[in-house]
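Only a single protein chain was left out; the remaining protein chains are all shown in position.
Letters A and B mark the chains as written, and numbering starts fresh at 1 in each.
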Amino acid sequence: MPRRRSPARLVIALSIAAVLAIFLLYTSIAGGGTPAISPSQLAGHTGTVQLGGVVVGPVTGNARAGGKRFRLRDQKGPTTVRVVYRGTVPDPFRIGREIVVDGRVRDGTFVARPGSMVTKCPSKYTAKPKGQ
Amino acid sequence: MPELGRAALVVSLGLIVYALVAGAVAAVTRRRRLAVSAQNALTAAFGSTLVASVVLAVALVRHDFALTYVADHTSRALPTVYALSAFWGGQEGSLLLWLLVLTGYGALAVWLNRRRARDLVAWVVPVIAGVATFFSFLLVGVASPFQTSPAPVDGAGLNPSLQNPYMVAHPPLLYLGYVGLTVPFAFAIGSLLSGRADERWIVATRRWTLVAWTALGIGQLLGAHWAYQEVGWGGYYAWDPVENAALMPWLASTAYLHSVMIQEKRGMLKVWNVVLVSLAFCLSIFGTFLTRSGVINSIHSFTQSSIGPWFLGFICLVTAFSIGLILHRLPLLRARTQLESLVSREATFLYNNLLLVALCLTILWGVSWPIITEAVHGEARVVGRPYYDFFLRVFGLPLLLLMGIGPLIAWRRASLRGLGRIFAGPFAVMVVVGAILVALGAGSSTPGLVAYTFSAFVLATIVLEFARGTRARRALSNESWPAAFSSLIGRNRRRYGGYIVHAAVVLLAIGVAGSSAYQHVTDKRLAPGQSLAVGGYTLTYRKLEERTRANATEIRALLDVRRGTHELGPIKAGKNAYSSGPSTEVGIRTNYLTGEDLYVIAEDIGDDGTVQFRVFVKPLVNLIWLAGLVFLLGSVTAMWPDAREERRLALRYREVGAPSMQTR
Partner (left out) sequence: MTIALVLAALLAVVCVVVVALPFLREPETRSDAIDEPDAIGRRQLELAERRDRALAALKELEFDHRTGKVSDEDYRQLVGPLRREAADALRRLEPRAAAAEGEPVEPAVSNQP
């Protein structure tokens, strides 16, 4: 017995609406993500950001005791910022390597979230995700 | 020899453009000889691309550093197998591999269908040629693998941490998957272009889609295993854009594999199926665009190259074309039948589709978010792991449950009372298992507990399905249990192969839940003689061992493992020091009975002999790898040729006098 079209289509439409609602609810509560910026754009960002740049020496300290300290420079620019990092340091980390860290600025130094460092290896096919 | 390679690629481009233009003309004007000529051109293009590929492969093996590509990706010391794998190690070579697989698939698909679907094939050829034109053009004009430069003494070599079997298997498998999605797309578009309302395109591409989907799935699992074993950060999936690039088309294809069954059984959802197959294809191109263009901050990205805008343009073109064509042919696709009941297998398949596509689109949104925010706000924003984990749970857990519900509901309409009877058993299993798990302490993670109990439900339904089917078969044929079992599967390969795949997904879910929601992790710096405790194990650091190899110095920390009072033996973890930098080598101890892994990372080896350790205990993680094998088994079962089905199809086409090729 052929039914009226409404019930099935209505339920499907409601389901799609429910999915959208969940999505919108989550994004409005969790926020619109973390800004991904370079050292030159740090000014004015007081919250957690994802900072990306090139590692500049000298690199001192220990990531497990007291923190690894280095500077991060813009990919295409001279601005640098002091960074202190605790946690797992990926193998490809070195001076001149591009990395990404999450964290926030405190008293002029970028304090990274522990374990958030990720290295990029742009000249090869695949580099590996580290940290997290 | 690079001249031969370059020439072969130019010949390929010419052939492919001819196949596109002549094929389109032949299809529109219905000219037979021209259509066959276009078909031949596609096959010849495969031959020509193969020649170019052989040239590159030989140059790689012979270390012909006059070729820039060879110099950039290999070195004299590189073992031959890895020199060959450098074929797909860089931008240009991987594009060539893509074209090779595409022309190969295209030639094969067209050849296999040359009798049954002549008029359809006439349209499929220009579509495949159209896609191939793009890649062929890139290879000739933008990113040629055969560029030469003054030969250096030795090449740059392959990153030592890439010199492992995964590098040999993972990318080609992924490509077989990605590129394979072009074939169902081409047949769908071809069917629309030809204005036909029959289902030959679905019948023709059923196994293609399965093969591509399987390759893509296994390829991803290999990648996850690679990350887990070799890269050694303690996980197997990081929601990296490049990982997502393979997951999205896989999810869309999974949705398509299900909804196409509805079209087969009920004749419904024709528009939706064409949309899905186009989405899967567009996502596969988008995926490879993400990997290459460097447009998204990913640790996997190639060099920022000029190739990005070309891909973006191609994606926009394909998307616009698909949407336009679907809208144009909408009247043709309108189905006469509609959903009769919300409690039916069609309805559960629809929900399955909704959840799969929702998950796929949320991942797409997350991956594209940096691009969108940069365009709108001038500042890129990224979403983190919590975003993906949330939606994986919200959409994935109901999907898991649906896997158990769907197969038990009949097509068209199911009565609620009948359902109650069918689900009673598995539901009881689920509750009992849930109670036991809570008693064992699994209540510490709600998503984990939910995943476990849903998995129990699904496994119970699958076992019941096999049992009921075997019993019914026995009643009919009086065979023994094993014989009935195998003949049941033999006669219903798609159904029971599908159930085996579902079982694989359940194993995957259990493995993922166990190793993420219930894992233990400890960080501690140890001096020789000191111990740490984690997840029931006690590890005592004994000493450091050093070994010098040809291209690396291997440093290993030796630890003794104890569980309770049992001495379980030693485990080693450390680093390899290559000239290009260090590389972590993790120590993994697998308990094959419980599927649990003890995972040791020696993060930092101090000069004073102390070592900073990070140790994980990952319950059930090996179920993930087992799931890969079960997945393969189920998929092969489902796609295995069925003589009965073939006969039926042949009969159908003979009856209606469908085109057949006389020996010409």
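Just so we're on the same page, a residue touches a chain if its C-beta (ideal position, glycine included) is under 8 Å from a C-beta of that chain, and two chains touch if they have at least 3 such contacts.
What you are looking at is a predicted structure, and each value in this text was computed from that prediction instead of being measured.
A.B. asks: Mind giving the shown chains that are in contact with the missing chain?
C.D. replies: The omitted chain makes contact with B across the full complex.
A.B. asks: Kindly state which of the options B:P160, B:P398, B:G418 or B:P447 is in contact with the chain not pictured.
C.D. replies: Only one listed residue reaches the unshown chain, and that is B:G418.
A.B. asks: Touch as defined at the start, partner being the missing chain; which of B:P165, B:G267, B:G569 or B:G609 qualifies?
C.D. replies: B:G267
A.B. asks: Touch as defined at the start, partner being the missing chain; which of B:R334, B:R549 or B:R644 qualifies?
C.D. replies: Considering all chains, including the one not shown, the answer is B:R644.
A.B. asks: Tell me which of B:N40, B:T522 or B:T538 is the one touching the absent chain.
C.D. replies: Going through B:N40, B:T522 or B:T538 one by one, B:N40 is the residue touching the chain not shown.
A.B. asks: Taking the entire complex into account, which one of B:V81, B:A375 or B:L476 touches the absent chain?
C.D. replies: B:L476
A.B. asks: List every residue of chain B that touches the chain not included in the displayed model.
C.D. replies: 1-4, 7-8, 11, 15, 18, 26-27, 30-37, 40-41, 43-44, 47-48, 51, 118-119, 122, 196-200, 264-267, 408, 410-415, 417-418, 421-422, 465, 468-469, 471-473, 475-476, 491-492, 495, 644, 648, 651-661, 664
Simple rule for what comes next: only the chains that are shown with their structure count from here on.
A.B. asks: Between chain A and chain B, what is the gap in Å from one C-alpha centre to the other?
C.D. replies: Whole-Å distance between the two chain centres: 26.
A.B. asks: Okay, in this complex, where on chain A does chain B touch?
C.D. replies: Chain A reaches chain B through residues 2-3, 5, 7-8, 11-12, 15-16, 19, 22-23, 26, 30, 32-37, 41, 50, 52, 62-65, 88-92, 94, 100, 102, 118-132.
A.B. asks: Which chain B residues qualify as touching chain A in the complex?
C.D. replies: Contacts found on chain B: 88-90, 94, 159, 161-162, 227, 231, 233, 235, 238, 240, 242, 294, 297-304, 338-342, 347, 350-351, 354-355, 358, 362, 365, 369-370, 373, 379-387, 390-391, 394-395, 523, 525, 575, 581-584, 601, 603-604, 612, 614.
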